[in-house]
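Single-structure report; data block below.
With one protein chain held back, the other chains of the complex are shown just where they sit.
Now for chain A:
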Amino acid sequence: MAMSPTETVAPSSNTKNTVVRTKPPKAPQTSNSSATNHDKPRTAPAPQLFESLNDEEKRKYVKDKQVGKGTYADVFVGHFASSPSTKIAIKKIRFNADFKDGISMDTIREIRALQELRHPNIIALYSVFSSKNQNLNLVLEYCPRGDLMELIRDTDNVHYGTADIKAWMGMLCRAVWFCHENFILHRDIKPNNLLIAADGELKLADFGLARSFAEPETRMTYNMTTRFYRPPELFYQARHYSGVVDVWSVGCVMAELVLRFPFIQGDTDIETANKISETIGTPTEDNWPGVTQLKAYLAPTNVVPVKRKPFYMDLFSSLGSSGVDLMMSMFALDPRKRATSKQVLQHEWWQQEPRPSRKEDLPKRGGGVEVMGDDLKRRGGELPAEGRADKVARKIDFGAMKK
């Protein structure tokens, strides 16, 4: 029989969906069958296999409605074809000609990280498929209740207490610990990357700046993490750092939950680095051996001694004494002295009164799907534009500092 090679490799002979698969070549006439068989190029099966797998995957999801539109990505709400009541978010990343193969680094980082991670407090990536024009579609967990930033900023309508803060912090810290336990650095933890699912569960999202723990010799980039939440070692352009960069950001979120505005703010990177020096204390060889060797370390004009507990007690008394201890351990200037994400979860604060609120009792706010769409369409490191906060770039401009 003159069987074409494509026929034998064609996958999913067991599936019913064969609509888009390219037709197998017609069986040639018996008289010249051997000739045609040899003419057939042997490379043909590979793209077919890929296309049919992709189509098969694509048909499992249905897009319903667009909820976000950006230059980097569009966000849709949809559902599983097999279960119409199970909703999903689809992040359609536009083909970007600036990059090789049209896929930006952020997208690769996000897919790589989320593929590895499955945790109740980390947004789930169900699937990836490509649609027409080579756009990449990420099928993500549906988070219809907006983000933590919405709740923090809406001081008029949203009121919460220490038990609620503890519950959100617990969920955030678990997510971060789980990332680190799987050797992944998030590097962009901030309130608007913390989405809220329908059941009130907090979900760490936007892994566009995430990477896996580096080999010792590998130099990592320092221009990561949105400015307000960036740890001092990244301002000083450290090339070899660890999971505690995320713990600093978690500390910033904790402080912001109490204050309801970002704890360490600056209009530029230098201003923000100086703000750390003023607010937490000035990094020196005494409190951080070796810091002066870091590339972008700038000798301070006036040295502010590292703040002690009474300073934090004034600002964050509602967290209680042990809550303040925990926050201070996250704000240690020297990364070696900073608590690891595991140590954070082992802290005694979690066991003390009040007990963290149950997730169904946490305050909520409408904002909903549109906020999720807005959050997912953004690239890592950006703060939301227009009204929600100042535009803050994530690149550091040290040119001005050097002069």
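Just so we're on the same page, a residue touches a chain if its C-beta (ideal position, glycine included) is under 8 Å from a C-beta of that chain, and two chains touch if they have at least 3 such contacts; residues count from 1.
In this text, contacts and distances are computed from a predicted model.
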item	value
Omitted chain, identified by the protein name its UniProt record gives, among "RNA polymerase II transcription factor B subunit 3", "ATP synthase subunit gamma", "Anaphase-promoting complex subunit 4 WD40 domain-containing protein" or "S1 motif domain-containing protein"	"RNA polymerase II transcription factor B subunit 3"
Residue touching the undisplayed chain, where the options are A:K69, A:H159, A:H240 or A:R308	A:H240
Options A:T71, A:T155 or A:Q293, residue touching the unrepresented chain	A:Q293
Absent-chain contact - pick from A:I108, A:V258 or A:L315	A:I108
Absent chain, residues of chain A that touch it	46-47, 49-50, 53-54, 57, 60, 80, 82-86, 100-101, 103, 105, 108-109, 111-112, 115, 118-120, 124-129, 139, 170, 173-174, 177-178, 180-181, 183, 211-218, 220-221, 233, 238-245, 288-291, 293-294, 334-336, 338, 340, 342, 345-347, 350-351, 355-356
